[in-house]
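Single-structure report; data block below.
One protein chain is absent from this view; the other protein chains keep their places.
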Amino acid sequence: MSEKPPSPKELLQIRHDPAGPDWMDTKPVFRPGTWCYGAVPKHAEYLGLPNPRKWQATDEDWGLPPDWRERILEGLNDRLKRFRSLFVFMDICVRCGACADKCHYFLGSGDPKNMPVLRAELMRSVYRRHHTLGGKLFGRAAGARDLDLDVLKEWFYYFYQCTECRRCSVFCPYGIDTAEITMMARELLNLVGININWIVEPASNCFRTGNHLGVLPHTFKDNVEFAASDLEDNTGVHVDVPINRKGAEILFVVPSADYFADPHYYTFLGYLALFHEIGLDYTFSSFASEGGNFGLFHSNEMMKRLNHKIYAEARRLGVRWILGGECGHMWRVAHQYMATMNGPADFLEVPRSPLTGTVFENARSTKMVHICEFTADLIHHGKLKLDPRRNDHLRVTFHDSCNPARAMGLLEEPRHILRAVCNHFYEMPENTIREQTFCCGSGSGLGTDENMEMRLRGGFPRANAVRHVHEKHGVNRLACICAIDKATLTPLMEYWVPEVNVGGVHELVANALVLKDEKEDRDSDLRGEKWLHMKDDEETGRKPSQDLMEGMDHA
Amino acid sequence: MHDAGKVVAGIAVFAGLVTAPIWYQASVGGAVQPLDLSRDFPVVRPGAPGFEDLPADLALNPDGTPRECVEPTEFMRANHMAILDRWRDQVVREDVHDYRSTTGKTWPHLKLTGTCMKCHQKKAEFCDRCHDRAGEKPYCWDCHLDRVAGGR
Partner (left out) sequence: MKILVSLVLVVAAVFLALVLAGTGLRPLFGVALPYLAFATFLIGLAWRVVRWARSPVPFRIPTTCGQQKSLAFLPHSRLDNPFTGRQAFGRMVLEVLFFRSLFRNTTATLTRDGRLVYGSEKWLWAAGLAFHWSLLVIVLRHLRFFLEPVPGFVEVLQDVDGFFQVWVPVLYLTDLVIVAAMTFLFLRRVLLPQVRYISLANDYFPLFLLLGIALTGVLMRYFFKTDLAAVKDVALGLVTFRPTAPEAAGSLFYTHLFLVCVLLAYFPFSKLVHVAGVFLSPTRNLANNNRAERHVNPWNPEVKTHSYQEYEEEFHDLMKNAGYPLERE
């Protein structure tokens, strides 16, 4: 990061009542902290992307091909013919303004072009110029404008200030989804080599090594084994973690940060503990070692390229179905795109929980089940022995990740789990959760450090809600089910609400999980924090094994 | 075209709805003639049956010309309801019974049944023809009698 971000007080010197010149007459200023670096040529080349070169948004010359304008206009034309969503969304906005104050970036920056409607108008104005009668005849009077270099730069600035979170789409009376428009805009920008390294490099890594972080197979194995030994230290339970094991019942796919980054790691330990406890017949794949898919933030073709390995590995390893870990955009891809792109998955079986016998009819075609669906089902059937007191040192709130909330509707499963594994669970205000949840501010490939100011701004509405429950209920743990959340909510909390830390749901599951073969003196959570009730028990002389809550049955 | 079935059905429903009046007239309505308002008015003119029954002050104008309406025909077609409404308010609330017309003439002691319907005696032929055609359902006859005593 080039500059220290402003203080929270400075950051909030914003107004939400735009005034001044017409938006067509203003240009973005590429201030440090508000934009992302251009893609490094070697990664663009590895993926075969057009116009690989070294460039930055602040360069005078962006190094565009001479026919960049034609390429983009042709690309737009082509996409109008391929995506009804784009075509309809270009035409039907009435500018009612319902979306205006729904975007976290607008709320956190006050920049009027971060109002979803205006973000879309950036493209609509060009669309009108070339595809509508009014725009052709009356030009600017009809809200149309030519695509020139300034417009292109504006596209880059603002379409990389949208995290494709879809919150605006919830409120739009026609369901206009700015995420869809941003996705199209990014595809168009990619046609002339305008893209950001924080998306292209992970995509390139993922294509080659199977995961965004570029973790090579031997390191993958090391990391997993290291996690297993950490788990053993903490719980006394020895866990064998299968990798690339043919004939397993289930292929388990996680975002790569889970076995690489903090605090994701504790969630990873959580999976291992849970699977060990229930004796799940599963395997990891060192190649399908990434459920996340930065192709989603690049183009539909790239998404398909990166997603291809999931079914391919499921087929090669001969599993029956696929289980997916805690990740946001991974689940947008798995739920809304995977089977369409790389299916049909007719070589797999309809997922069925080996422990409860529950058949996941809602996944009968894609054959991939969310870990929260799986675990909620286990808890419902009383298959887990849980002691929620083991999370008593945590006062938990839950952040709905954009994609599972608004592109899937996975709302109750994690809550069902949380209510079973901890005694202190508090919801944030209703305008900030479930389908109205606020983005972490760093989704869709924008979670890079040079973009920190925008991230802190975009994350402000989320942090504001967390601060509310922190002050009201003493919340000190923000639980979530997304790898990007875990990575980016952490600095966000440090900045806005430093008393709250971040973790996954399955970390809390494993904390509360009473393992059959756990060590007698297991006395702390996965992070090594002493359990409160153990302290109490020491004082009262009671045995920790007393009062264990049996697996909960809400039937 | 994709989803052709649904799209064509949708367009067909839309086109059917917005052109419904055409189909309605073609089937239910049959041949509709413009209403000829110049004919068949049961207006009682001097010499006509019933003319003698009219009160003397309405039968002839003071100068002996044939009796005329309070306002010109064109004006009455558009504005009669407003005039009736105003009369009612004037008579009931202000005890004013005279009417000063747009032509500058003052007409004394006006009434719906007693004045208008003295001449325009057949409600069915005079009032209802237009009202029904325009879908109007004035509530005049909620209170007023629709025929003059001794009228037809």
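Residue numbering begins at 1 within each chain, and the chains themselves are lettered A and B in the order written.
We adopt the following convention: a residue touches a chain if its C-beta (ideal position, glycine included) is under 8 Å from a C-beta of that chain, and two chains touch if they have at least 3 such contacts.
All values derive from a computational prediction rather than experimental measurement.
Trainee: Any idea which chains on screen the missing one touches?
Mentor: Among the chains that are shown, those touched by the missing chain are A, B.
Trainee: Taking the entire complex into account, which one of A:Lys27, A:Lys42 or A:Lys81 touches the absent chain?
Mentor: Candidates A:Lys27, A:Lys42 or A:Lys81; residue touching the omitted chain: A:Lys81.
Trainee: Among the options A:Glu201, A:Glu313 or A:Glu507, which residue touches the chain absent from this view?
Mentor: Only one listed residue reaches the unshown chain, and that is A:Glu313.
Trainee: Name, in rising order, the residues on subunit A that touch the hidden chain in the full complex.
Mentor: 8-9, 12, 14, 16-19, 23, 48, 80-89, 91-98, 100-102, 107, 112, 115, 117-118, 121, 132-134, 141-143, 166, 169-177, 180, 207-210, 216-218, 221-222, 243-246, 286-287, 300-301, 304-305, 308-309, 312-313, 316, 334-337, 339-341, 343-344, 358, 360-368, 373, 376-377, 380, 405-413, 416, 429, 431-432, 434-436, 460-461, 464-465, 467-468, 554-555
Trainee: For subunit B, which residues reach the chain that was dropped from this view?
Mentor: 1-4, 7, 10-11, 14-15, 18-19, 21-22, 24-26, 28-29, 31-32, 34-35, 37, 74, 77-79, 81-82, 84-85, 130, 132-139
Note that in this section only the chains that are shown with their structure count from here on.
Trainee: Taking each chain's centre as the mean position of its Cα atoms, how many Å separate subunit A from subunit B?
Mentor: So the centroids are 71 Å from each other.
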